[in-house]
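Mind looking over this structure? Questions follow.
The other protein chains are all here in position, but one chain of the complex has been omitted.
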Amino acid sequence: MERHVRRLLTVITEASLERSLVSDLKEFGARGYTITDARGQGHRGKRALEWEHSGNIRLEVICDAALADRLAAHLRERYYDHYAMILFVQDVEVLRPEKF
Amino acid sequence: MERHVRRLLTVITEASLERSLVSDLKEFGARGYTITDARGQGHRGKRALEWEHSGNIRLEVICDAALADRLAAHLRERYYDHYAMILFVQDVEVLRPEKF
Amino acid sequence: MERHVRRLLTVITEASLERSLVSDLKEFGARGYTITDARGQGHRGKRALEWEHSGNIRLEVICDAALADRLAAHLRERYYDHYAMILFVQDVEVLRPEKF
Amino acid sequence: MLAIDPVVLFFVLGVAAGLARAELRLPAAIYDFVSAILLLSIGLKGGMQLATQPVGNLLGDVALVLLLGVLLPLVAFPVLRFAGRLPRADAASLAAHYGSVSVGTFAVAISYATRQGIPYEEYMPLFVVLLEVPAILVGILLARGVSRTTRWGPLAHELFLGKSIVLLLGGLAIGWAAGPAGLEPIAPLFFDLFKGVLALFLLEMGLIASAQLAGALRHGLFLVAFGLVAPLAFSVVGIGFGVLMGLSPGGVMLLAVLAASASYIAAPAAMRTAVPEANPAISLTASLAITFPFNILVGIPLYHRLTELLLNG
Amino acid sequence: MLAIDPVVLFFVLGVAAGLARAELRLPAAIYDFVSAILLLSIGLKGGMQLATQPVGNLLGDVALVLLLGVLLPLVAFPVLRFAGRLPRADAASLAAHYGSVSVGTFAVAISYATRQGIPYEEYMPLFVVLLEVPAILVGILLARGVSRTTRWGPLAHELFLGKSIVLLLGGLAIGWAAGPAGLEPIAPLFFDLFKGVLALFLLEMGLIASAQLAGALRHGLFLVAFGLVAPLAFSVVGIGFGVLMGLSPGGVMLLAVLAASASYIAAPAAMRTAVPEANPAISLTASLAITFPFNILVGIPLYHRLTELLLNG
Partner (left out) sequence: MLAIDPVVLFFVLGVAAGLARAELRLPAAIYDFVSAILLLSIGLKGGMQLATQPVGNLLGDVALVLLLGVLLPLVAFPVLRFAGRLPRADAASLAAHYGSVSVGTFAVAISYATRQGIPYEEYMPLFVVLLEVPAILVGILLARGVSRTTRWGPLAHELFLGKSIVLLLGGLAIGWAAGPAGLEPIAPLFFDLFKGVLALFLLEMGLIASAQLAGALRHGLFLVAFGLVAPLAFSVVGIGFGVLMGLSPGGVMLLAVLAASASYIAAPAAMRTAVPEANPAISLTASLAITFPFNILVGIPLYHRLTELLLNG
C-alpha cells in the first residue's frame, strides 16, 4: 500500500473562535477539518468546559506542507496576540493524497 | 529509559461505525484502542454532534507496523466507498512495547 | 517561518486521575496541558464514559525532551502498576518555543 | 383559540434560529434526554390502556398494521425508481424511510388530538412500534434482494434494538404491568410535563431540520415534491386501513398521521448498516427537512379534515 | 419566613462547594438545558402579558429603556478609564458588561417579587431583551471609535443572535401568540418548575462564580470596589427611569435590578469578537464573581428598600 506524507496541523484554542477558524480554513482552501472539545491550561490561564464558551477546541487539519505553513502564519498573525492559542505541526502518512 | 517505536493509526469516521470498527479491531488482534467524539467536515459534508449518529468519532490504535498496515488496508476496502472516513498513520515512541 | 522541535507526550488514563496528574504536571514544571474525554479498551478492560469516573482522559503536554523524559518516568513509576494508563511520545514542530 | 398548537411554534422558533445561524445549540445529551422522556411517556400511556384491552380483539388490528407497513414502501419504491429515476439503493432507502414512522410526528398529533378534545384508541403507541420495522425490512429487500452477503445479525440488532423500539416497548410493558394507579407517582414527570418536553424536543428538531434544509433543493425538485405528496397519499391509505380496522375517528386520524410520517431515526440507522451505498443525505433531507415540517405544520390538521370528510362523506 | 429566598441558598451551596473544590461538576450540557428553560420561561411569561397590552402605550417605555442602555456604559466608562486607570479597551469592555444585563439576576428578582407578593408589569422581560444590546454597542464604539476595521457582520450576528436574545424573544413571541390559555399545557414545565430550575441554575452559577473568585483580588481592589458600587449607583438610575416610565413599584424595583446587573453571557461573547485586546478575565471576574453574588445576596432586597424609600420619600 503506497503511503503519502502530508502535514497534520493541530490548533488548540478558545471555543468561541470555532466559527471564525472554520471560515478561515475554507478561505485558505483546506479540504476538511476535525474538531474535538477540550479543556486545558496555558499562559492565559485555565480553560474548563463548564459553561458557554469557557472551554477549548482542538482542531486538526491535514493538508500539504505549503498550506500548513500558510495557515500557521495566518493564525499566528491574526489570533496569537489576543487569544489563548497554541499550534503544532507533524508529518503523517495518508492513503489517499488527493483528499487532503 | 528505553523507547520503542510503534505505529499510531488514527481513524476519523461516522459515529455509527463504532461498534463495527471495534469488532474489526478485535478480529485483527489489536490490543487496545481509544475513542473521542469529534465533529468535522470533509468530502462527504459536515458532520456535527447534534443528535443520534450525526457526529464523528476519532479512533486511535497503537500497534506494530504490520498490524497498522493490515488494519488500514481493511478499513480502506471495507468502508471507504460508502462512509465518511479518513485515516492517517504516525510513528510514536512507547515505554512498554509488550502492551501494543 | 522558523520551526522548533518539541516533544508531545500523550497520556491516556482513568478520568479519576485528572486532578492528580495536573498537580504532577505543575510540580514538574510543565507550562501547559490539554485534556479531552475519551473511552477505550486496553489490558485493564473496557472504559466507557457512562457515569462517574468510568471513562478515560486523553492528556497532552508539549514540552522539551528532558521534561518529557522525566514526566514519562514519573508516570510509569507512580501509576503504571495500579492504573489503566498508556503513554506515547512524538516530535512536533511549534512556532513559539518559549511557550513550552 | 390560536389555530396552531403552541408546541409547534417551538419548532418554528428552532427552524428560524437555525436558518439565522443563531448561537443556539442544544447539546446532543439534551436531545437524548428529551427524546427518551417522550418515548417512555408515549409508551407508558399506551401500555396503561392496553391492560384494559382483550388481547383477542387486537390481533386482527396488529396484522393489518403490519400489512400497512409492508405495503407503503412497496408503493413508494416504483414511483421513486421510475418516476424519480433514483438509483435502486436510494429509491429503496427512501421507500423504507417513508414506510416507517416518526414518533416525533406522532407526539405532535397526540398533542393536537388532546388540544382539540378528540378521543382515540389509547393503545395506538403499539401501532407505532409495529409500523417502525416492516418497511425497513422491505426497503432492504428492495435494495439487495435476498442477498447472501447481507449480514442479518447486526441488522436485526439495529432494527429491533434501536432506541425508539426499546423505549416505546419498555414503556408499553411497564405501563401495562403497572396500570393507571401504579403509574400515578411517576405521572408528574411522564404525563404532566409531556407537552413541555415535546416543546423542547420540537425546538431541537427545528434546529436540526434547519441544518438539513440547505441540502433540500440541492437534491432536486423531485425530492421536494415527493416529500410533500407522499405523506398526502399515504395518509389516505392510512385512513383506509383505519376504517378497515374499525377505529374511532380519532384513531383513524392518528393512523393517517403515522402512515404519512417518515422515519428519521430508525430507518437512517438501519439503512446505513444494510444498504451503505444509499446516499444517507437524500433520505434524511426528505424526511427531516421536508416531510416532518410539512406534517406538523400543515399535515396533521389536514389529515384531520380528510378523515372527517372521508368518514362522513 | 426565612429572610433569604431559598433558591439563593443553592447559589451559596454552589459557591461553597466550588471553593472547597468539591467533586461536584454539572456538565455544560446541563447548564445549557437549565438556562434554556429559564430563558424560555421568562420569555413566555412576558409574552403572555404582552398580548393584553396596547402597543402604543409601550413605545415610550421602549425608547426610555433603550436610552437607559446607552446611558449606563457612558457613565461607567470615564470612571473606569480615569479613576480606575484601566486601558481603554478594558474600560470599554467593563462598561459594556455593566450597561448590559444579567438574565440570571432578573430571574432571582422575579422569584423575590413572587415570594414577597410584589406585583409588577408582567411584560418586563421585554425590557431585558431591550437592555441587552445597546450597552454592548456603546462599549464597542468606546473601544474603537467608528473604526473601519471593525467587522460588523460577525458582530451583529453575535449581538442579535446570541442564545439569550433568541430564547427570550422566541419565548415572548410564542407567549404573545398563544396567550395564557394556549400556554396552559406547557405550564407544568415552564411555569411550575420555574423556581426549581432556577435553584439548579444558581447551584451551577455558584460553582462557576467560585472558579472566578480566585482571580477577583488579583485584579486589584479597584475592580472589587467597582463591582460593588456600580450596581448600587446604577440601581438608582434604574429607579429614576422606572419612575419616569410610570411603572408600578414592583416594576421600578425590577428595572433597578436590571440596571444594577452586569452581563456575563452576551457581553463577554460580543466583546471577545469586537474588542479582542480587552482582557476577558477582568470583565468576567467583576460581573460574575463580584456583582452577580452581590446582587442576588444583598442587592435585590436592597434595591427593593431603596425603591420604597425613593417612591415614598
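Going by the order they are written in, the chains are A, B, C, D and E; count residues from 1 in each one.
Rule of thumb we're sticking to: a contact is a pair of C-beta atoms (placed from the backbone, for glycine too) under 8 Å apart; a residue touches a chain by one contact, two chains touch by 3 or more.
These numbers were taken from a predicted model, which means no experiment stands behind them.
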Checklist entry - The chain left out here touches which displayed chains? => result C, D, E
Next on the checklist: Which candidate, D:Ile186, D:Val224, D:Val237 or D:Ala281, sits in contact with the chain we can't see?
Outcome noted: D:Ile186
Checklist entry - Of the residues listed, C:Glu52, C:Glu77 or C:Glu98, which one is in contact with the missing chain? => result C:Glu52
Checklist entry - Of E:Thr114, E:Thr150 or E:Ser248, which sits in contact with the chain we cannot see? => result E:Thr114
Checklist entry - Among D:Ala16, D:Leu58, D:Val166 or D:Leu297, which residue is in touch with the absent chain? => result D:Val166
Checklist outcome for this item: Touching the unshown chain, chain D contributes residues 27-29, 32-33, 36-37, 157-158, 161-163, 166-167, 170, 173-174, 177-179, 181-183, 185-190, 193, 269
Checklist entry - Please identify, in ascending order, the residues of chain C that touch the omitted chain? => result 14, 16, 19-20, 45, 48-55, 81-83
Item to check | Sites on chain E contacted by the missing partner chain, in the whole complex | outcome: 1-2, 6-7, 9-10, 13, 16-17, 20-30, 33, 111, 114-115, 188, 192-193, 195-197, 199-200
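Throughout what follows, only the chains that are shown with their structure count from here on.
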Checklist entry - Among the residues of chain E, which are close enough to touch at least two other chains? => result 27-28, 269
Checklist entry - When you check chain A against every other chain, which residues touch at least two of them? => result 36-37, 90
Next on the checklist: Can you give me every chain pair that touches, using the contact definition above?
Outcome noted: A-B, A-C, A-E, B-C, B-D, D-E
